[in-house]
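Note that one protein chain is taken out, while the other chains of the complex remain in position.
Note that the chains take the letters A, B and C in the order they are written out, and that residue 1 is the start of every chain.
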Amino acid sequence: MSQRRLRVGLIGCGRIGRVHAENLSLRLPQAQLCAVCDTTRASAEEVAGRWEIPQVTAEPEEIFSDAAIEAVLICSPTDTHADYIVAAARAGKHVFCEKPIDHDLRRIDTALEAVRNAGVKFQVGFNRRFDANFARVRRAVVSGEIGALRQIHITSRDPAPPPVSYIRSSGGLFLDMTIHDFDMARFLTGEEIAEVYTQAGVLVDPAIGEAGDVDTAVTLLRFRNGTLGSIDNSRQAAYGYDQRVEVLGSKGSVATANRFPNDAVISDGTSVRRDLPLRFFMDRYQESFVAELAAFVESVLEDRPPAVSGEDGRAAVMLALAARKSHQEGRPVRVEEVG
Amino acid sequence: MSQRRLRVGLIGCGRIGRVHAENLSLRLPQAQLCAVCDTTRASAEEVAGRWEIPQVTAEPEEIFSDAAIEAVLICSPTDTHADYIVAAARAGKHVFCEKPIDHDLRRIDTALEAVRNAGVKFQVGFNRRFDANFARVRRAVVSGEIGALRQIHITSRDPAPPPVSYIRSSGGLFLDMTIHDFDMARFLTGEEIAEVYTQAGVLVDPAIGEAGDVDTAVTLLRFRNGTLGSIDNSRQAAYGYDQRVEVLGSKGSVATANRFPNDAVISDGTSVRRDLPLRFFMDRYQESFVAELAAFVESVLEDRPPAVSGEDGRAAVMLALAARKSHQEGRPVRVEEVG
Amino acid sequence: MSQRRLRVGLIGCGRIGRVHAENLSLRLPQAQLCAVCDTTRASAEEVAGRWEIPQVTAEPEEIFSDAAIEAVLICSPTDTHADYIVAAARAGKHVFCEKPIDHDLRRIDTALEAVRNAGVKFQVGFNRRFDANFARVRRAVVSGEIGALRQIHITSRDPAPPPVSYIRSSGGLFLDMTIHDFDMARFLTGEEIAEVYTQAGVLVDPAIGEAGDVDTAVTLLRFRNGTLGSIDNSRQAAYGYDQRVEVLGSKGSVATANRFPNDAVISDGTSVRRDLPLRFFMDRYQESFVAELAAFVESVLEDRPPAVSGEDGRAAVMLALAARKSHQEGRPVRVEEVG
Partner (left out) sequence: MSQRRLRVGLIGCGRIGRVHAENLSLRLPQAQLCAVCDTTRASAEEVAGRWEIPQVTAEPEEIFSDAAIEAVLICSPTDTHADYIVAAARAGKHVFCEKPIDHDLRRIDTALEAVRNAGVKFQVGFNRRFDANFARVRRAVVSGEIGALRQIHITSRDPAPPPVSYIRSSGGLFLDMTIHDFDMARFLTGEEIAEVYTQAGVLVDPAIGEAGDVDTAVTLLRFRNGTLGSIDNSRQAAYGYDQRVEVLGSKGSVATANRFPNDAVISDGTSVRRDLPLRFFMDRYQESFVAELAAFVESVLEDRPPAVSGEDGRAAVMLALAARKSHQEGRPVRVEEVG
């Protein structure tokens, strides 16, 4: 175990902030959660009470100005990310920021410039890169096990749509959900996407359409090197959280299955069956949330480049914006059109 | 077993013609293969010798004018299909025709009009509809088992590319290969496709590109009812013939796996593995070739509508032409643009 | 295709006799079914009518004395096997005999001696050896893929018990059902079994117990070379015909799954499931019934040793008798005790 513990402050005690608070408290002995902040102070206090965190505040500034804090986790609403990144970087804090960095590329650029100028570490919360299944796919690609890449297909479906209130502030399906899949496509292939074409609609719940969003989408990807891909998105899958990829190469393919709570198979007079896959994203990706923070903490403690860079975070936003534009304009969109 | 046996003539003794000749001879007691024809007479003689077929000719006219023959199987090159259909229909023969009917929609219309005018049965050789896996998917859709349709994904990859000589006369990937998948998409969903967008390239073999074709394609589908879909095509899959579909509905999904020569799993110090899936299309689809002919024969003997209509054959060609146009023009193409 | 066709007579037109008649008629061009016999003449006539077999009789002697017949398939009740084998062999006919050869080892010896003296081919109907799954297991063992053998586990369960009338004349579970598994154990390992210990009971249907038989059994096997094994038998499996094996060796294991009518997987709000495995033995083992006859016919036409010898047939009966004795006496039984 590492002797030194990274002193961390957490901003934003919503759902994902609480996941990180628990992981920092229970599963990451190499870090120490010293302070928690939420503009709703009661939220911060609840988290602090549960994990015995000494410092509680409703003012992010208190985190940035606390000399004892070395790194900041930004888990607040998306529209606050860029400002907090700038403030944290200027205060010399290393930054872990939830995705998306922002919905606006110029604001992202400002934030990343502040990070570069300050020379601090910066990691974006694309936790799925740290999942054992996707990591295995990446290894198959990198090692040459499947040869030169030709096709990738990503299936990414939520068990059930979030509340419409959430959807309204989410930036829409592409910036909220597909963004993970764009990052996955880049991560798994190691290649950049040149063009996207999206067909999307409201097939799950009309209320989502009334909120100005779509709930079902298929996005076609053309990579710069000629690799072709597609992403299936749905806000609802009756059977649970559906997170799979398949990559075809010249020597073969690699494909993942969903993860299940157990491996028991029941055979009776009607069918051969098993229980549903893990339904809740925190069950499905629990280990990856731990692993992404461990990677961030180690990148700081050992002064190595973070596993997911600011450029990765920016690229995924660009792709999401291109997909949204493609959907809006009904035509293929080259990614540089939105850059 | 049906008492009466349908008297059949076969035109075209190439690869697929021989599959039908064997099935008619060994596995379809309700039919009798009376005559075989190939413009390369030696080919026809070889087939006739093997299956003890009394009548052999190099002249299709002999088949059409033979009053004893009730039905004709057209397995000759695509550019002869339309003329043979017209001739057979005018002679009052029922017609089974391999796909595609033709590459030209007007010639297809002429052929189908002749069929309608003659009042004969007409079936197109989309054998995959008769495969146990895809039939099960269709049942899941029709029965409401998976609810209202939302997404379909079709994977269709050949084990290895055909000779470039074949590719030159094949009409290209979309008319030769994707055409099956377009039919599958229509068959499984029971819905019509409104728009396609295709990205395609040469990732397998430059010689295919030099022959003016592509070998890798991803095609995005928008159905009239809003269902979204995609098709992955590749002329090469190192692991064998890859033929799968997944359909997502409001109540769940149905997905097929490939078929394997055996179900043995070997676990040793390196992996848990099984033998490769069936590699050859005649092994993979053997039963479906028998079943499609059985269905055709029964539709004649029992005077019922054929399982795959001329309109089905035409629709698949339209979709293939639209996909080709989309690829050529780099934009989504509404299917009626090619109609 | 072999030019010459083996001229075959079939004795016994019950269930399994009809399977062979169909296979000889439709699927084995290298053989010709010339004559069928059943002491219930109507049965023979029905089969002859269906497959257009020229010669029909209720007298087995007519088959034996017909000089044109080269080989005889014995599918009559077990208690007639030995006599028919002797008569056929003396008449110089090659013999294919359904299992078990007989329930009595001395009668088996007499029959096999007649075969040896006549110098004719003799094959026992252990069709499962020709199944693609079990053949793959055998290859894994023979090729050294799993190393030196250590354990074998055989699961063999019928979908539902046969009528009690059948059970009464079947010789009991061990001679009727486990006999296949004993042959499988010998075939897959290539080793002889030294001792068996059986625990059995009536857990499915009391009527089976009243008929003097058991319906559930577990049999432990000790092979001469130290390999250990077990066989699970049940006359009923709610989910269908259950036929699997697993072999453990020093380098790994090989295990088979059941065979299914399709490979579609349905995921909905309750489970991830597939349709039941093939339920009927003729569906499950259809190809193996064809393959065993093809092997027999070829062994005659090409003068090679049959794939399943008389000694194989005898050994399986000995093991079944030893299992029955073990059950009756409640102790492990060395196989030579019953020899």
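Here is the rule we use: a contact is a pair of C-beta atoms (placed from the backbone, for glycine too) under 8 Å apart; a residue touches a chain by one contact, two chains touch by 3 or more.
Predicted model only: the values in this text are computed from it and were never measured.
J.: For the full complex, which residue in C:R50, C:R90 or C:K251 touches the chain that was left out?
T.: C:K251
J.: Thinking of the whole complex, not just what is shown, which of A:R136, A:R168 or A:R224 touches the missing chain?
T.: Result: among the candidates, A:R136 touches the missing chain.
J.: Out of A:T78, A:Q236, A:S253 or A:S326, which residue would touch the omitted chain in the full complex?
T.: A:S253
J.: Since one chain isn't shown, list which residues of subunit B touch it in the complete complex.
T.: Considering the whole complex, subunit B reaches the absent chain at 237-239, 260, 267-277.
J.: Tell me where the left-out chain touches subunit C, residue by residue.
T.: 147-148, 150-151, 153, 155, 157, 195, 197, 199-201, 203-204, 216-218, 220, 222, 226-230, 232, 234, 236-239, 242, 246, 248, 250-253, 330-332
J.: Over the whole complex, note the residues of subunit A touching the chain we left out.
T.: 1, 26-27, 29, 50, 132-133, 135-137, 140, 145-146, 251-259, 261-269, 275
Methods note: only the chains that are shown with their structure count from here on.
J.: State which chain is most central when centres are taken as means of Cα atoms.
T.: If one averages C-alpha positions chain by chain, the most central is B.
J.: How many angstrom between the C-alpha centroids of subunit B and subunit A?
T.: Computed value for the inter-centroid distance: 42 Å.
J.: So which stretches of subunit B touch two or more other chains?
T.: Correct list: 251-253.
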